[in-house]
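Read the structure below first, then the notes.
One chain of protein is taken out of this complex; the other chains stay put.
So that you can tell them apart, the chains are marked A and B in the order they are listed, and the count of residues begins at 1 in each.
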Amino acid sequence: MAAVKTLLYLLVYPGLIFLFVYSTFCEWFDRKIYARLQNRMGPTHTGRFGLLQPVADFFKLMAKEDIVPTRADKTIFTLLPIFGLAVVATAGMLLPVWHFDPAVSSFNSFQGDIIVLLYLLSLPTLVFFLAGWASTNAFSIIGGTRVLTMLFGYEVPLFLSVLSPALLAGSWRLVDIARFYQARPSLLLLNVIGFVVAIVCVQAKLERTPFDIPHAETEIVGGTFTEYSGKKLAFFRLMTDIEMVVSAGLIAAVFLGGFGGGLVLGFLQFVVKTLAVIFLLSLIRAMSSRIRVDQVVSVAWKYLAPLAVLQLLVVILIKGLVL
Amino acid sequence: MKFQIPIGPQHPALKEPISLRMTVEGEVIKGVDIRLGYNHRGMEKLAEEKSWIQNIYLTERICGICSHSHSTCYVQGVEKLMEIEPPRRGLYLRYLVSELERIHSHLLWLGVAGHEAGFDSFFMYTWRDREVVMDLLEMISGNRVHYAINTLGGVRRDIDEAQRQKILDGVAVLRARSEYYFKIGANEPTFVGRLAGVGPLTKQEAIDNCAVGPVARASGIARDVRKDDPHAFYDEAPFDVCTADSCDVLGRTVVRIKELFECYRIIEFILKNLPAGPVAVRAPRRAKPNEVVSRYEAPRGENIHYIVSNGTEKPERLKVRAPTLANYPATVVMLRQGFIADIPLIFAAIDPCICCAERTVELVNARSGEEKTVRFSELRRLADERFKRQTVKRNVEWPL
Partner (left out) sequence: MTDAEKIEKIKRLLGDKILEASNPAVRRVFLTVAVKDLVAVVETLKKELGLWFICTVSGLDKGDAYEIIYHFGDTPGNVNVRTRIPKSDPHLPSLCAIIPGNILYERELQDMFGIVVDGLPDPRPLLMPDDWPAGQYPLRKDWKFDRPQEIIPGGKS
């Protein structure tokens, strides 16, 4: 019985099928907002309001020809998309949406799962680098090196800013953090600086404008994805979508009070809060141009890291003095 | 670790094929190798086989965006050869279309610059406003791109009062939108951060490499053929030559936006003072043996046509030098010591119209008889020479 239940968790909810459906919905939402901000229509014809457009894109890519460069290492080249998808899907299971029993530690909610989530979210960067490297194409190699260079910039501020509310709540378990803030919603305001820093860093992690340097179309053709086509590219794109959902879910869980209220209300909160975060991300995407990779690192260390440290200081002070 | 990246001939950053081979170390460009000629069509030799009127059609197809500039430059020259003088109204209409084309080209360029910098929203907005200009041009000439409005001795179509009013309204809308773009361009920090200090070309380098157009004007050289060689109408129209001092891509953007405002002034002047009368005079079939040099300020720079006639109805020689070709040596200088991320921006900042630059002689493949785009040899390798860069002003003011 437990085995069937686990299998259902893995495959249906909050596993692959749910993530697939929800992440394609979020991609539609992102594309529609981006387009309307630019005075265009966005996806319109596929399905009602164009909702099925990302799904159509996925299946179209699955049907296309799969080309592997002759000099590339075939095993790594083929395994990387699958591995990346597996990593982000596993990260997706750690989000505290489903009705957890907070007293019991299960495989998807345990003490320290926020650290595991952050770790799993930094693995895709390595996947991108290896994908670029394994492609043996000058553009992909440059894309791969850019991905790693950006990692040096945004990873530290992201970790610091996401861990500050956890410090305030006094727990490393996402469910506990969410419940802490549900009980005392006014404390959410203490984490505003961290929220802003986290939004910017997540935008960098997801490689969206202004940080879409690794796959800058006008400069290095496709960046890390230049040589990928067909099913592998479909998996990579699905991986970036799920990464977006998981990052939005992480921010919502830690900064926006989580998803409490039982089954239905919790799920509704999840949808609303993640869509709010994605709306912010799309807004930033529409409003700025791409910056250079050296500028990313300098901006991250000059502004984002000090702000994140400031947030940490605020949290430590409040915790020491008040709580 | 040095290695070579090829930009082109097929690349999303390039609108037309050209091959730039960059030798890079990390993200810094150490050497540039430009190979020309993927768009070679053999116009000059072909022009010797066609009559004067047929050559208008040919010169218009040298390029898409600057089609009117080539045909105007040609027609100006041939009218001198034939010693005919188009009526005032025809001249005014011809240069009305020229200025509209300049607006359309600069708006297109702004969008392209935004896209190369990753600022897609800017790209979408400017191209949406370009539709206003294209609708006006379609109203005047029937076409959105190749206007085909020039003929020997004047223009082919006339405008009436309602159309004149529509053009004035369109220009008012565009003026409001251009001021908005000016504000965004000046204040959006990521955009300015991408453009400032990029692709520097000092004044002396611009002089040595004979740069033309907004590229030269952004390095402080105040040259504009409309002032230097005012042909028939530009000595009456009120406008200023727009320059900037920053010598980088930001300066070139400023120059182009300022030129947009000058275009609006000129168009309003034209429409308010449009003389009545015929729009064309009849042109003879032959021209006396003579030679003429015709210069014209295309949106990209100075366009020069040298035409020789020998008394028959076909030209003896038509030599065209489009502005982009003149900017290639300057581009090589600009690209050195830049970042890879700046390549599309620097290259786009010269407003490349590669079709214009390469139409010298016939190139057909004799074996199969089909027109083939052929490879050219390398331009030059300057990787071992380093010019010292003068310090350029980084924080530019945006004077209007």
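As a convention for this text, a contact is a pair of C-beta atoms (placed from the backbone, for glycine too) under 8 Å apart; a residue touches a chain by one contact, two chains touch by 3 or more.
In this text, all values refer to a predicted model and were calculated from it rather than measured experimentally.
Enquirer: Which displayed chains make contact with the chain that has been left out?
Expert: B
Enquirer: May I ask which residue of B:V28, B:I53, B:L168 or B:V293 touches the chain that does not appear here?
Expert: In the full complex, the listed residue that touches the missing chain is B:V293.
Enquirer: With the missing chain put back, which residues of chain B would touch it? List them for me.
Expert: 36-37, 40, 42, 44-45, 80, 207-211, 223, 225, 227-230, 290, 292-293, 295, 302, 304, 306, 308, 316-317, 319, 321, 325-326, 328-330, 358, 360-364, 366, 368-369, 374-381
Throughout what follows, only the chains that are shown with their structure count from here on.
Enquirer: Taking each chain's centre as the mean position of its Cα atoms, how many Å separate chain A from chain B?
Expert: Whole-Å distance between the two chain centres: 44.
Enquirer: Okay, in this complex, where on chain A does chain B touch?
Expert: Per the touch definition, chain A meets chain B at residues 37-40, 138-139, 142, 209-210, 212-213, 216-221, 286-295.
Enquirer: So in the complex, the part of chain B that touches chain A is made up of which residues?
Expert: 3-6, 11-13, 27, 114-122, 124-125, 128, 188, 190-191, 193-194, 339-344
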